[in-house]
Structure formats: structure tokens, C-alpha cells
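One chain of protein is taken out of this complex; the other chains stay put.
What follows is subunit A.
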Amino acid sequence: MSEATTVAEARAGGAGPSPLVRLRAARLAYGSRVLWDGLDLDVAPGEFLAVLGPNGSGKTSLMRVLLGLRPLTSGTVEIGGEPAHRGSRRIGYVPQQRAVDPTLAVRGRDLVGLGWDGHHWGLGLRGRRERRRRVDAALAAVGATRYANQPVGLLSGGEQQRLRVAQALVGDPDVLLCDEPLLSLDLAHQRVVSELVARRAREHGTAVLFVTHEINPVLPLVDRVLYLVNGRFRIGPPDEVMTSETLTELYGTPVQVVRVGDRIIVAGAENGGGQHHVQETP
């Protein structure tokens, strides 16, 4: 399939290749606290979906549902036509986390290699050559070859994040889940990582769900936005969702979306979200 049709079909919403991620009437609640309800979401092959929202709005929880680590309270979730289940080979995952323990004594290539076959039993001596080939390719794809043999703990946050992306991609997944992969990166590296992921979506038809608090590096790249706030949500192209009207409605308090050049600044959302939530990039 060509990238143009994939993205066009994704934008048209539906009548294309069958979606890789499919949520229907999905509801997730912890006790009486509803994170989201009535969520219908299709993510098509090659589509880049940004998942936005204040702290505690249920973005990571959505990832966990897609990974099969947490059941929905009600509704259905499918990955590539099958109900989501733990350990799916079709999903690549970049978890939300801080930099790794600096004393951790594994090399970047080991981390990526574990993403390839770390869940298999045995020592894996027979698949060594294939593993090496895969790992080298994944490292090269994210430009991490140079520091692949250094201890992960000694690498910078940006280098570690690239390795994380390589680890998620080494198994050639259909769906890529990235939970705040831009955390602790400077602006230049935010761009690099975002573009890496966007290119993957374009060139391999990977469906990407990209959780982030940094809107601006991804805005030019995303096809649609899922914006979660306090149990409410909105799905649509950035131009429709990232407006003062839509966000004011979502947050239930006045929110200003200001465009400065090609950047967006969201102001006032901190009152409704209960948390600090001003997207501003230097």
C-alpha cells in the first residue's frame, strides 16, 4: 500500500484497510473513577495518532489496555482483528519511564536484542545470527550504531530513548505504542525522535499511538489527535481538536489556544485539568 492512500484513508476515517487498533464503546474505570467512557477509536495502518491530555487523564492506562495488561471495564479492544492480549508480537512498546539506572550493566544492543527474543525460554544460541542481523538493522534505523556497545546506563537520555525506539521496532510490529518518548529530551532530540517514529509509520504502515505532553514537535507529523481530559475526550485532526473552543469544552474552563508561528501554546488548561498543563516550548 502506498503511504499516500494509507494516510488519506485514515483521515477519511474507515473505508480503507482494516484498522490495526480498534476500540468500541470502551470504558475504563478504577472504582467510581471513570477515566474514559464510550471511546470508539480506529487507528489505521500508517496512521500517527497523538494521545494528549493532562496528568492522570488515562493515557498510560490506554496503553496498558492495548497491551492487554489491563482489562476494559466494558467495551471491546482489538489489535489487528484479535482481542488485545498480553505479549502480543504485533505491538512494539516504548514505556513511560525515567532514564535507566546508571549502574545497569547491559549494552544498548542487549536491550534491543531482548526486545527481539527476550521473552523466549532457553539461551537462544540457535537464533544468534538472525538476532544479530535484526538488532544491527534496528540500531542502524534509529542511528544508534555508534554507541550500541556502551553500557546503557552511561548514555544520555536522548541516546537511551533512541535505543528504546529501536527495541520497540526490532520485532517489526504493526502497532507502535510510545508513552511519553519525548520526556527529558531537548527540542532538537524531540524532533529527531518524533520524526523517526513518523517515518516508521509512513514507510512501514505501522499504526502509531504517541503519548506526549510536548505538542509542538509532533504537531506537523500527526494525522489525528486523541485528547483526554477528566473522563471526556475528543478525537480528530489537530486543526479541529487544538482549538480554544474544543479545549474549553473539554476542560470545562476557558482555555486559550494561541498560534505563534508554527507553534501552538495552550494556556489556561491547568485550571480544568487540575494539573500544570501549559505546552510551551522555548
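The rule is short, and it goes like this: contacts are C-beta pairs under 8 Å (C-beta built on N, C-alpha and C of every residue); 3 or more make two chains touch, one makes a residue touch a chain; residues count from 1.
Keep this in mind: contacts and distances are computed from a predicted model.
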Could you tell me which of "2-oxoglutarate ferredoxin oxidoreductase subunit alpha", "NADH dehydrogenase", "Zinc/manganese transport system permease protein" or "ComF operon protein 1" is the UniProt name of the chain missing from the displayed complex?
"Zinc/manganese transport system permease protein"
Of A:25, A:105, A:187 or A:258, the one touching the omitted chain in the full complex
A:105
Could you tell which one of A:31, A:122 or A:261 touches the chain left off the display?
A:122
Going by the touch rule given at the top, which residues of subunit A touch the chain that is not shown?
67, 69, 86-88, 91, 93, 95, 97, 104-107, 110-111, 114-115, 117-124, 149-152, 167-168
